[in-house]
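One chain of protein is taken out of this complex; the other chains stay put.
Let's look at chain A:
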Amino acid sequence: ANMKLILIFSALIGASLCLETFVGHQVLRIKTKNEEEVKQLQLLESLEHLELDFWINPSAPALPVDVRIPAVSVQSVKAFLESQGIEYSILIEDLQDVLDKEKQDMAESAQRQRSGSFDFGAYHTLDDINSELDHLASEYSFVEKIQIGESYEKRPLYVLKFSTGGFNRRPAIWLDAGIHSREWVTQASALWIANKIASDYGTDASITSLLDKMDLFLLPVANPDGFVYTHTSNRMWRKTRSKIPGSICVGVDPNRNWDAGFGGPGASNKPCSDSYHGPSANSEVEVKSVVDFIKNRGNFKAFLTLHSYSQLLMYPYGYKCTRPDDYAELESLGRAAASSIRSLYGTTFQVGTICKTIYQASGGSIDWSYDNGIKYSFAFELRDTGRYGFLLPANQIIPAAKETWLGLKKIMEHVRD
């Protein structure tokens, strides 16, 4: 009885220790010269106690024979082949080594997937944002990173171009974020939106038909100098970082610098002011680069810009309090977009012209775009309404991006159709 128990016990242990390893196993490639040699190998194949594992079985002289040999049989099989004058070469010296390396590669790749993956729910530095732009451009064939100019401090102004074809003259949509550098939820949302559009092309019917008909140009960091300054020196910085002749103060409000009612009410002529319009329209290279790009390429149908905070969806005009010619359509489209935004989390956006909704402000970007023939010009002010203001907690980035995207999509679909 004891003997039986020991036998069963060892069998159980043996079974539980069934970690098959391939240490010392070799894989040989055998080159047969004639039928006789093929028959010899078939004989070898029949010797089951050798536990040979043929990856390519012996069948015809012209075809190689690949066989995995357990460690314990390697020497005797080789001796046999040599004694028969059968040629062979070693494909794999030690199979376990290969398996170990493969396992390591897979683990590293999974690691890269997890940690190398961009966290859209966090705030990032300019360098990290630019890396992610590179990543998106390399991962998707229809996404290209282009440089449209340089900031005052010589940082590149990078735009992501989404284009599935069409000889560069398809109708296009412009979307920018971060023109006011302290509005961090906007640059962060722009990145989520870029990834959303890229990854949903081909699976989401609406995005697919949109990009099949139109090009999209996305500038996620319209004011990189200001953005870096908010990281290094002053989180509340709004303007560009250009030196102003005759003043100790720095920077121009880039959204008072466009050529639309420039210098009028709602912008300051004092360099130290946070709404200083600058010495002249387009004096800021960050603004001029966008103007030149849009004018040179032409055929833009929509100009959309992201700001924070206040939860507003606005259309022209800001520099004057009269209604634009397309008032009815823009108001209606704005309300539809606000409705889409609200459908996700209940976040309410107020809709109206800039002048009536927030204040009279001259030199703004969507006034310029509208007066230059781009009918669908909208400015968004994202979350929140003042509890955190510019310092929106990072855990609200993705919800803000998601709801904003629904509003943008509604507008883009209307433009497409």
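Please note the rule applied: a residue touches a chain if its C-beta (ideal position, glycine included) is under 8 Å from a C-beta of that chain, and two chains touch if they have at least 3 such contacts; residues count from 1.
One rule holds in what follows: contacts and distances are computed from a predicted model.
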Name under which UniProt lists the unshown chain, selected from "Geranylgeranyl diphosphate reductase, chloroplastic", "LXN protein", "Hydroxymethylglutaryl-CoA lyase, mitochondrial" or "Nagb/rpia/coa transferase-like superfamily protein": "LXN protein"
Options A:His25, A:Arg238 or A:His277, residue touching the unrepresented chain: A:Arg238
Given A:Ile358, A:Ile374 or A:Met412, the one touching the chain that is not displayed: A:Ile358
Options A:Ser73, A:Ser283, A:Asn372 or A:Thr385, residue touching the unrepresented chain: A:Thr385
Positions on chain A contacted by the hidden chain, ascending: 122-123, 184, 230-231, 235-236, 238, 253, 268, 273-275, 310, 348, 350-352, 356-359, 385-394, 396
